[in-house]
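For this depiction, one protein chain was excluded, whereas all remaining protein chains were kept in their positions.
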Amino acid sequence: MREITLSKAVNEAIAEEMRRDETVFLLGEDVAEAGTPFKVLSGLVEEFGTGRIIDTPISEPGFMGMAVGAAMTGSRPIVDLMFGDFIFLIMDQLCNQAAKTHYMSGGKLSVPLVLRTNMGATRRSAAQHSQSLHALVAHIPGLKVAMPSSAYEAKGLMKTAIRDNNPVVIFEDKLMYQDKAPVPEEEYLIPFGVANVKREGSDITLIGTSSMVQVAEKAAEILAKEGISAEVIDPRTIVPLDEAALIESVRKTSRAIVIDEGHQSYGVTGEIASRLNEKAFYHLDAPVLRMGAMDVPVPFSPALEDLTVPTPEGVAAAARKLCAGEMIHAA
Amino acid sequence: MREITLSKAVNEAIAEEMRRDETVFLLGEDVAEAGTPFKVLSGLVEEFGTGRIIDTPISEPGFMGMAVGAAMTGSRPIVDLMFGDFIFLIMDQLCNQAAKTHYMSGGKLSVPLVLRTNMGATRRSAAQHSQSLHALVAHIPGLKVAMPSSAYEAKGLMKTAIRDNNPVVIFEDKLMYQDKAPVPEEEYLIPFGVANVKREGSDITLIGTSSMVQVAEKAAEILAKEGISAEVIDPRTIVPLDEAALIESVRKTSRAIVIDEGHQSYGVTGEIASRLNEKAFYHLDAPVLRMGAMDVPVPFSPALEDLTVPTPEGVAAAARKLCAGEMIHAA
Amino acid sequence: MAAKAAKPKTNSEDYLRMYRQMVRIRAFEDNANQLYLSAKMPGLTHMYSGQEAVAVGICEALTASDKITSTHRGHGHCVAKGAEFREMFCELLGKEEGYCRGKGGSMHIADQSNGNLGANAIVGGSMGIATGAALTAKLQKTGDVTVCFFGDGATAQGLWYEVMNMAALMQLPVIYACENNGYSEYTKTAEIAAGSLPARAEAFGIESFTVDGQDVLAVNDLTQKLVARARKGEGPFFIELMTYRYHGHHVGDINREYYRAKDEEAQWKTERDPIVNFGKWLESEGLASSDELKSVQDEVHADAEAAVKYALEAKYPDGSEVDMHVYAA
Partner (left out) sequence: MAAKAAKPKTNSEDYLRMYRQMVRIRAFEDNANQLYLSAKMPGLTHMYSGQEAVAVGICEALTASDKITSTHRGHGHCVAKGAEFREMFCELLGKEEGYCRGKGGSMHIADQSNGNLGANAIVGGSMGIATGAALTAKLQKTGDVTVCFFGDGATAQGLWYEVMNMAALMQLPVIYACENNGYSEYTKTAEIAAGSLPARAEAFGIESFTVDGQDVLAVNDLTQKLVARARKGEGPFFIELMTYRYHGHHVGDINREYYRAKDEEAQWKTERDPIVNFGKWLESEGLASSDELKSVQDEVHADAEAAVKYALEAKYPDGSEVDMHVYAA
């Protein structure tokens, strides 16, 4: 199968859906001629014109709000938010408006829009351009949250998102835009709420989101050499969450680590870990461990930044201890 | 000891600190003559004047940003945010600016401010005036988060917050403003990160935040009649979190329920439950259960709204099952 | 662009409909207030009484497929855009037959069938929504115009400036209608708004107008012209409508002399009432007799009472609805 970059995969998904459905349009800063700073959207304006690939001023709350109104009236906007960190600017329109409109109207109005943005540290971009803020959005009922872990997922989830009748937030890892993966030429969609077992194993389950799937896979390789068989699972969407698949895996392996690049406290790892604890309790040989990003603003200095995110070695070390029956904490 | 309302307790705390420290001022909408819609601040403008009790236009991001700048230059602002739901409007200034300034400046700048706002449903105020959004703030490093459970805590935590050199967010339960509790005449402060055992017990630990402490206490009374001895703990601040106290209790009782009025998914209950699971795993006789608000926008209709939040009866029922060894889920 | 135009409101039938619509709003509010005072209504609500000429003058210049966005003080917009009493009272009481199945209540009442995209409990929160609705109209060439209602207090929200800039750049068919009732909660507008409101819109190259919001014909005339121009792609526009709210900020805001003098209230009510004055004009022009007007009022009052009665007896949504409509299928 051909291999394409995650960036290209996103571009293809949007182009295909825009061809298929005239009501789809995209708006954001420097999305047209510039094709975004990451060049993910290059070429779209040439095909679809500035009427459907719309450059906006630096007005995130404003164009997010416009997308909500457009979505309520028969359009299917894709909002391009240049950095995930800017989500703080649009929280009201996203969480008070988009997320709640369908419910508040008793099902009469709906808001089919996609917010595509990014996440991921270690790009030396410092505290306001490096955050992974998906947990915040996942906490708000009415929003769906997708976290593609490769070009394949990026394309399939984006297409599903565009066809979904709800506000969907997609977090792309900005360090993965150039990563290639096999992506079929033929059309495919990836349903929401269906986890993907990336690697089968029997001793421990490693649940990773976004780029942490790669971290988990690398950790699994390290562990395999030591005779520890790790299963790696990618939930693909955290809302809806394929709880059943995760529980099934953990019931089999009896141990689990949840790995996510958001801050650890009050984030994604706590939710997944506590669901596993709650629903697979009697199958667990050890507590479910969590590995999120450190609870610190992302530092600029490379000497510090690299310490803040989970690494394959760190995950392997934790897995090793869990499998040896040693507890991280004297639990 | 005299009993005063939570509203009065907050008012006293602010007045005392404003008398003590000239750099403290307060700003927000209709805080002066009107004393806020909940009348919590009545009388302050008479004592401190409109120079220190400052009415603003309806510009939440703007006055939050101003508070950050004022705090960076030697003032100690208290920001009054009329409804907790409006926190979505100020997330950038709170989370990208206030929370990160101290860290990003390598410790050179600091942002001593208090954001006082509220939470709590069942007031028939519908989806945009009923949210309990403390989990979002707790996820962001650099912010502290206090959740007073009575007038006593409201006063002591507010005073500590005003003296703290960091941005502190205090969520008051708007349904508790008229609730009275004993509050000493003498000055006292409640340190952050110190949980309070509201009721001792041996069979199960009920951890509640804000008004859920009352819910837990009522559940404990129901359970006591049935011979089940429940310990009730109030963390008082969720950042910093007195993990040690919670763990100690759970090691003793072997069972726990975490009760919080924020949405359950990706919220506070997951964090606390997974810490307990991780660090008290071998002491647990049953999985730690979580009871948050339902993952739905808060509905207006009384017939629906009351179903969305944890109740004493619901907590007692869950506790009963846990203690009987019955799992909620076939874990 | 689909050919569309509201019928010009130049004959007595149209005038009488405007009169009736204003009376309907007033009657709706009087009943809602009564429901609140008698503790039959959950939560609280913000009365539109006094501002009727704004909602009616504007909405009578719109077609059913034109859109509006509304505010926390939204009953008037909802009635004026064509909603029925029954579904509205049911909504205010949290009943299943309400426009939003009781899930929205007063502050989120919407009536999508008549193009009302909903009230909003976030001040200024619908400014982006209105502008986006106009963007759909432009992209899909529907010919629809959107009116964004908001209060003077809402002009303090930065969102407005962001969307005005974009609406101006994209020449969107949206009309920003600021109902300046002199107060933002318990504060006089003058104390929270520096400079001039129309100048703020003009700074973005948006044509701006100020009109007497108590004069339904003046409002309607201006709006008809602007709607026609907006349909031709000459938008956006800004209108400041000078008006007054008769009640407190919300139904519970009773003792309000500390921020607003009783005399001031009395003066607006006796001298500037939009319904009374329009009624007088209809009579003086010989377009309606006082009996005719009286019978309009009686009919409307009877309708309102019947709707209230119906709503009080209607059933609440079933508990199983609580987690329905979180996500659309």
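Chains: A, B and C, in written order; residue numbering restarts at 1 for each.
As a convention for this text, contacts are C-beta pairs under 8 Å (C-beta built on N, C-alpha and C of every residue); 3 or more make two chains touch, one makes a residue touch a chain.
Note that this is a predicted model, so its numbers are computed, not measured.
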Give me the visible chains that the unshown chain touches, in label order.
A, B, C
Which one, A:Ala15, A:Leu189, A:Val296 or A:Ala317, makes contact with the chain that was left out?
A:Val296
Missing-chain contact, candidates C:Glu29, C:Glu96 or C:Glu162, resolves to C:Glu162
Please identify which residue in C:Ala203, C:Leu287, C:Leu312 or C:Ala328 touches the non-displayed chain.
C:Ala203
In the complete complex, which positions of subunit C touch the hidden chain?
156-162, 164-165, 168-169, 191-196, 199-200, 202-206
What does the interface between subunit B and the hidden chain look like in terms of residue numbers?
23, 25, 51-52, 54, 56-57, 59, 61-75, 77, 92-93, 96-97, 101-110, 112, 141-142, 144, 165-166
Chain not shown, touching residues in subunit A:
29-30, 33-34, 37, 55-59, 61-62, 85-86, 89, 123-129, 294-297, 299-304, 307-308
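By definition in this document, only the chains that are shown with their structure count from here on.
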Note, CA centroid farthest from subunit A's centroid sits on chain C
Separation of the C-alpha centres, subunit B versus subunit C, in whole Å, is 37
Rounded to a whole Å, what is the gap between the Cα centroids of subunit A and subunit B?
29
In subunit B, residues with contacts to at least two other chains:
85-86, 89, 126-128, 294-297, 299
Multi-chain touching residues of subunit C, meaning two or more other chains, are 100-104, 108, 120, 122, 125, 158, 326
